[in-house]
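Can you read through this structure? Questions will come right after.
Missing here: one protein chain of the complex. Every other protein chain is in place.
Chain naming follows the written order as A, B and C, and within any one chain the residues start at number 1.
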Amino acid sequence: MCAVVGIINSKDAARTAYYALFAMQHRGQEASGISVSFNHHIKTYKNLGLVNEVFNNENLSTLKGNMAIGHNRYGTAGSKESKDAQPIAANYLLGEISIAHNGNLTNNKEVRDKLIAEGAIFHTNMDSENIIHLIARSKKEHLQERIVEALGEIKGAYCLLVMSRSKMFVVRDKYGIRPLSIGRLKDGGYIVASETCAFDLVGAEFIRDVNPGEMIIFEEGSNSFESIELFNAQAPRICAFEYIYFARPDSTVEGKNVYEVRKNIGKVLAKKSKIKADMVVPVPDSGVPAALGYAFESGLPFEMAIVRNHYVGRTFIEPTQEMRNLKVKLKLNPMGEILKGKSIVVVDDSIVRGTTSKKIVELLRHAGAKEIHFRVAAPEIKFPDVYGIDTPTKDELISHKMSVEEVREYIGADSLEFLSLDELVSGIGSERKYSLVSFDGDYFVK
Amino acid sequence: MCAVVGIINSKDAARTAYYALFAMQHRGQEASGISVSFNHHIKTYKNLGLVNEVFNNENLSTLKGNMAIGHNRYGTAGSKESKDAQPIAANYLLGEISIAHNGNLTNNKEVRDKLIAEGAIFHTNMDSENIIHLIARSKKEHLQERIVEALGEIKGAYCLLVMSRSKMFVVRDKYGIRPLSIGRLKDGGYIVASETCAFDLVGAEFIRDVNPGEMIIFEEGSNSFESIELFNAQAPRICAFEYIYFARPDSTVEGKNVYEVRKNIGKVLAKKSKIKADMVVPVPDSGVPAALGYAFESGLPFEMAIVRNHYVGRTFIEPTQEMRNLKVKLKLNPMGEILKGKSIVVVDDSIVRGTTSKKIVELLRHAGAKEIHFRVAAPEIKFPDVYGIDTPTKDELISHKMSVEEVREYIGADSLEFLSLDELVSGIGSERKYSLVSFDGDYFVK
Amino acid sequence: MCAVVGIINSKDAARTAYYALFAMQHRGQEASGISVSFNHHIKTYKNLGLVNEVFNNENLSTLKGNMAIGHNRYGTAGSKESKDAQPIAANYLLGEISIAHNGNLTNNKEVRDKLIAEGAIFHTNMDSENIIHLIARSKKEHLQERIVEALGEIKGAYCLLVMSRSKMFVVRDKYGIRPLSIGRLKDGGYIVASETCAFDLVGAEFIRDVNPGEMIIFEEGSNSFESIELFNAQAPRICAFEYIYFARPDSTVEGKNVYEVRKNIGKVLAKKSKIKADMVVPVPDSGVPAALGYAFESGLPFEMAIVRNHYVGRTFIEPTQEMRNLKVKLKLNPMGEILKGKSIVVVDDSIVRGTTSKKIVELLRHAGAKEIHFRVAAPEIKFPDVYGIDTPTKDELISHKMSVEEVREYIGADSLEFLSLDELVSGIGSERKYSLVSFDGDYFVK
Partner (left out) sequence: MCAVVGIINSKDAARTAYYALFAMQHRGQEASGISVSFNHHIKTYKNLGLVNEVFNNENLSTLKGNMAIGHNRYGTAGSKESKDAQPIAANYLLGEISIAHNGNLTNNKEVRDKLIAEGAIFHTNMDSENIIHLIARSKKEHLQERIVEALGEIKGAYCLLVMSRSKMFVVRDKYGIRPLSIGRLKDGGYIVASETCAFDLVGAEFIRDVNPGEMIIFEEGSNSFESIELFNAQAPRICAFEYIYFARPDSTVEGKNVYEVRKNIGKVLAKKSKIKADMVVPVPDSGVPAALGYAFESGLPFEMAIVRNHYVGRTFIEPTQEMRNLKVKLKLNPMGEILKGKSIVVVDDSIVRGTTSKKIVELLRHAGAKEIHFRVAAPEIKFPDVYGIDTPTKDELISHKMSVEEVREYIGADSLEFLSLDELVSGIGSERKYSLVSFDGDYFVK
């Protein structure tokens, strides 16, 4: 995951970037940062923590300027080092640049090894650092050509923002695996962001998505932007997980409202097997739209019978006494009054390792539910994603190791159903293709 | 508001109190604190901030002992002083005590003035400090008699926990205006808490509510508790706002599940006037159950068309550029894709000053809603509450100053309806009475 | 110890109090606080920590007003509770007051027990809280009379500042055990402070000391102050420890410059026994003036052969490997190049438990010193002080348990000499008496 934002030709760009990052906090909670270009100098502030924790009036007010890029980092467990925050700023032959990058390079190791063999040094663990090196090592005269050359050497999923002292280059990989949209701010400036929910908060109007393989060039002081088709048109393949649980429901990804897509998926689930039950219960928050769709299609009552506590932060104090399932209970509390003696359909967005689903089923049983029919608004996840999602290794994916029936038994549900791949595609909408690697193992990026 | 918790005869009582306070964070976010009794000494840690901010492993581990009381403070604007956190610990003739108090004393000023005239000094602005003074000044021999004497002099709403070095006294006022329940922990210890959702998190079994006018006495090492009827039985009057928006939906208040009550209220609202609309939309989170009830009764589709961002903390950086309605937009984002051109019923829990409702209507209009029918899951709030809720003064209450039609015009809705008092009572359930001061101005506590 | 400061009729009084407290940081490092009177309301900010840690521009700027009192607390080990910071503010019959108190009440327990028996409650462990209670319980009409009545009931050493909304009362006990001086600020306002070094920093002119038993009354807006002789004149007895090590060398205590007094004491030490040695070496910083006097009188060279590291804060990381004497070495490093093979006179301000002296002698030996003649610029400390100094109990005082020869052997010096009581008195100056309880056990305060 991760979120990126770029602000061009707008007064107090860092502040607008801050709000945009805040709206996209769900895409990355480990670290946050903003670079501004001001007075021929690029200045960066970044740190571990939530947007609201990293930034305060004091440090934000040191980031002056009309051009900014920002980044929220979605960290992988164990890698929590402050040096791995973005944007990454550096000096090179043409001066200062800063980059923000959402995605994963599939040939990261090869490129890094080659660069290192040539004498490059790496200060971070991020594959994004490759891109700066490739730009710096290009022999081309202009930054734009250097970026093009650099991108020719990398593979994978990316949305990339490169800011120099007077320009901003915005690129989306040729498959368009991660979303990226362009909007217009009220003062005439432009905004580029991973999700359109950022536009709503800062009062920007959606213009259009950046196309797969497209490079957009903004220039300081210019009222328009330039577009270049960098790569041959490919069948675009937005990552299906954006619809399943990454994106905020109020975002529009590739022309489709996420909330609507999730409701559709829920309807598809309901059509699959007409189970007799007393109610449909979502696992909040991401299971809500699919559960609504399920209830609509099936005619069963929709009940918010699992209550979510939103005060849960990233730190809490470990219990010393025996408190079963405390981590899940801190977030989710099923209501006995609603559930007692009832047969229920539970709708969750996906099953990854299966441990949380198992605990939810336990909590529901403890609350008195008689029958628990678990419905998953995604297909079985059998393969690790390599395009920017922090999925566990194959061996930790429960659906890689177990059949549906075995998973059902493991989590303790009375019945269990996943979406099929075709159902997922029809739920999202049939007219274009998706990245489905986690489900079908087709690592299509060459 | 505020939340109180007491833990008796349970290993690591402070840790259990911490989790209980965490589950009741919604009842008070300004300050939090815990006192423990250990080794013949009472120790207290309290500070401004959320439970998770005030406590960490380091300070929590200094609070050893098998008996603890805790408190979350719901602050009134402007009074943010760290000295006003609870519990309040003090030394007096019989040794050390600590108290935690939820509620408001209606004769606070008279009692305080009388105490001050007798030479008492007050270190805080809290009316709770009166109670300690009255206990300390009583000439009775035992703490229990002193508490009884002290309570004879105060009026108002309260749930009170008094911890000495070996006992805990738990009292609820004779009308039972604020909720208070008793549960049993897995290790045999007892828990007393403002809301039953705290029991769920710490794995306690609900035993019963503390009765209005009842005093419960727990003793260190004792496997049971004593009950005394302190005051003559009164018609009990739990505060209706507990059902309307204070309590968590998964709590059971006076035998009624809050979520169910809110759904019922929504059904009553739907029966009132059969408006033609495309969908029912809740203002999340507290408007959700009533909107579900409304949708169920009316047959209109339920849509989560306003998305709430739960990352909003209590601090955020002020925008310098003109960002209309930013404070509301940081929390709530209506989805244009769902709302465009639609006629909608919006359900919110209440209208106090009217300013937020006005902004919500503006955001909905901006998102494209054609008709906006605003439905309020409470009667018009015409009078300040004096029993523990921080309602503004009369002059700030929009329904005190304006008719329903005027409020409708002010907030910009196409239609507006409140519950009537009778409808509220029938929605909650007819068999007992409620505190309805904010609606009818009947300040019944004498 | 502790430091107090009062500012009257001066613009931005809290800021001046802050600088004065900063100059008197050496008198108390555990906690710091300031109360201001502004707009008929007393506001207090206090916390654990150094003056520079407790206060920042943000909290200091909330303390508006022309009248302020401040306090640095010198904590006793183990009592580190934030509730024990001063000033103590309270509401009582005549309104709000705040007090700051330097000293110790010798009848603390009796007064506290009596107050508690009458129904008073205590929120802190500080004896200063007694004074507020006594003021609040007095039946007198005016604050001034109440203070007088209250002081009639307490015994011990104190410098007391009482601030109401429009007046400041300043009292020194009848023996004048702790120092307190009056100065005039450049803008015409007054300052009262424990030490005159505070006047130098804020640019105030010294006017005179507050007399033992005197009450000074300042009033808002008044260009002068009133003086009342509260108690019958007693032979004044300033605490000898102020000269020995409490006060800063640049302060003038009771008309005598502390640095000069310490130098005199060093001369007296040198006259005592004419030891043959290569040099005189002070234990920095407080041993420096006496060592200078010793060198002057004896004609021996003065060498700063022990270097002090001033970066030592109150926290440091414990060594896991065996590092002998690390705590002392973090502060003090003797130089082998100067000391090797030399016979030295070491001058320290006093010996309390003997453990530090023992470590210093060890470090000096390790650095190569051949002969170590330890000279102490104070008499043997045989009795605990009860008038405001945190001396350990009798049993921890090495000179209570051991003869001079035994102490010499314990610390490992080749010779050891203390001042006699008469020598101390003559060193300070003969014309007035001192509090010498720690040396002679004459607990003279009745």
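We adopt the following convention: a residue touches a chain if its C-beta (ideal position, glycine included) is under 8 Å from a C-beta of that chain, and two chains touch if they have at least 3 such contacts.
Fair warning: this is a prediction, and the values are worked out from it, not measured in the lab.
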Shown chains touched by the chain that is not drawn here: A, C
Identified contact with the non-displayed chain, of C:Y259, C:Y387 or C:Y434: C:Y259
Option touching the unshown chain, where C:Y45, C:F246, C:F302 or C:Y410 are the choices: C:F302
Contact residue for the chain not shown (choose from C:V4, C:L134 or C:C197): C:C197
Candidate in contact with the missing chain, chosen from A:A20, A:I132 or A:I317: A:I132
Residues from subunit A at the interface with the omitted partner, ascending: 88-93, 116-117, 119-123, 132-133, 136-138
Sites on subunit C contacted by the missing partner chain, in the whole complex: 11-12, 15-16, 18-19, 22-23, 25-26, 50-52, 55-57, 60, 186-187, 197, 200-203, 248-250, 252, 257, 259-260, 285, 288-289, 292, 296, 301-305, 307, 309-311, 313, 315-324, 326, 329-330, 333-335, 337-338
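The rule is simple: only the chains that are shown with their structure count from here on.
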Contact graph of the chains (line, ring, star, complete, other): line
Rigid-body rotation angle, subunit C and subunit A, from Cα fit (steps of 5°): 180
Chain copies touching (subunit A, subunit B) - same or different residues, decided at half shared: same
Distance-maximising chain from subunit B - centres being C-alpha averages: C
Centroid spacing, where centroids are CA-atom means, of subunit B and subunit C in whole angstrom: 49
Computed distance of Cα centres, subunit C from subunit A, in Å: 60
Rounded Å distance, subunit A centre to subunit B centre (Cα mean): 36
Where subunit A touches two or more other chains at once, by residue number: none
